[in-house]
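Just one protein chain is left out here, and the rest sit where they should.
Right after this comes chain A.
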Amino acid sequence: MKALSPARSIKDVRLAADRVSFRVEPRTILVCLILILVTAGLVLVSLSVGDYPVPFPEVIKSLQGEGSRLAELFVVQRRLPRALVAVVAGIAFGVSGAIFQRLTHNPLGSPDVIGFGYGASVGAILVILFYGGGALLTATGAFVGGLLAAIAVYLLAYRSGVNGLRLVLVGIGVSAILIAIINYLVSRADLRDARAATVWIVGSLFERRWDDVQLVGFGLLLLIPITVILSRYLPMLELGDDAAAALGVPLERARLGLVVVAVGLTAIATASTGPIGFVALAGPQLARRLTRSPGAGLTAAGLMGALLLVASDLIARRAVAPSELPVGVVTAGVGGIYLGWLLLVHSRRVR
C-alpha cells in the first residue's frame, strides 16, 4: 500500500551461460530463511511442551528413534504429526491467500472472503448433523462444500472475464447466504451437535495423526509444481489486462488456472484442519511487509502461513491448559492483533 523502501535491491542471477536467469531480492531470501528457522524452532518447542513435557535432548533422541517409549509416543505419534499438519496447511493457506490477493488486487481477497471457508463449513455441518460426523466423512463434506461454493462464486462472477472487485463482491454475497445457512443450522441443532459444528467452523488441529499428514502433504506435493509454473503469470496480470495480453499472457486461462490452484490449496488445507481463519488473509500481508516486496512472493507468504499456524497451535494447546482452544480462535486472535499493530505503526509513520 505504501511507498516501497528505496533501499530495495534486486539482483539478476544468470546461470548456464544466460540460459537460465531470474531475479532475486536478497531481503526476500533472508526473510524466508528466518521464517524457516523460527518455524523449525517453534515446531521443536511444540514437540517438547504439553501435559507430558519432554525435554529437548529427549525430543531429539525420540526423533532419531532412540527415546523412551513414552517420549516417542508423545513426540513422534502425537505431537509431530499435528505440528506437520500445521506446517503444511499453513503453507497451503498462505500461498493460496497470496494468489487470491494478487489476482483480485485486493488485500481482502482471501479464500475466506470468496466464500470457500463458509462453503466448507456448510458441507461439514451437514455431515455432522445428518451423518454424525466422522473425520474422513466430515473432511469430504468440507471439501465438496468448499469446492461447490468456490465454483459458484467463480461462475457467478464470470462475465466475459473475471474482474477482481466483482469476484470479491460476489464472494461476499455468496458468503452471506452460506453464513445464514450456518447460523440457521446451528440454531436448530441440538446443543451437542451445535458444539461439534462450531468447533469445526473455527478450525482445529486436535488429534491430527500421520494419516492426516499424508493426505495434506500429498495434496501439497501435487499442487506446488503447478503453482510454480502458473505463478510466473502473476506479475504480468498485475500490469492490467491490456498489458498482460500484449505480453502474450493467455488471460482467462492463466487466471482460471491460478484460481483453480489457489482453491485446490485451500481445499486440501481446509479438509484437514477446518476453515482456519486469517492465515490466508494475514500471511501474505505480513510476508509482504517483511520482504518489502510489492507482490508478496508466494514462498514468503507460504512460510509465513506455516509460522502463523504452528505458533497459533502452540498457543491453542497451552493457553487454557489442561483444556484446549480450537486453533482457529488463536489464528484469528494473533493474526488480527498483529495486523492491527502493523497498521498502527504504519499509519504513525505516514503522518
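Simple rule for what comes next: a contact is a pair of C-beta atoms (placed from the backbone, for glycine too) under 8 Å apart; a residue touches a chain by one contact, two chains touch by 3 or more; residues count from 1.
In this section, contacts and distances are computed from a predicted model.
Missing from the rendering is one chain, named in UniProt as "Iron ABC transporter permease" (options: "Iron ABC transporter permease", "Fluoride-specific ion channel FluC", "NAD(P)-dependent oxidoreductase" or "Phosphoribosylformylglycinamidine synthase subunit PurQ"). Between the chain not shown and the residues A:29, A:151, A:177 or A:224, the one that touches is A:177. Although one chain is not displayed, its contacts with chain A can still be listed: residues 1-2, 106-108, 156-157, 159, 165-166, 168-170, 172-174, 176-177, 179-181, 183-184, 186-187, 191, 194-195, 198-199, 201-202, 277-278, 281-282, 285, 320, 323, 325-326, 328-333, 335-337, 339-340, 343-344, 346-347, 350-351.
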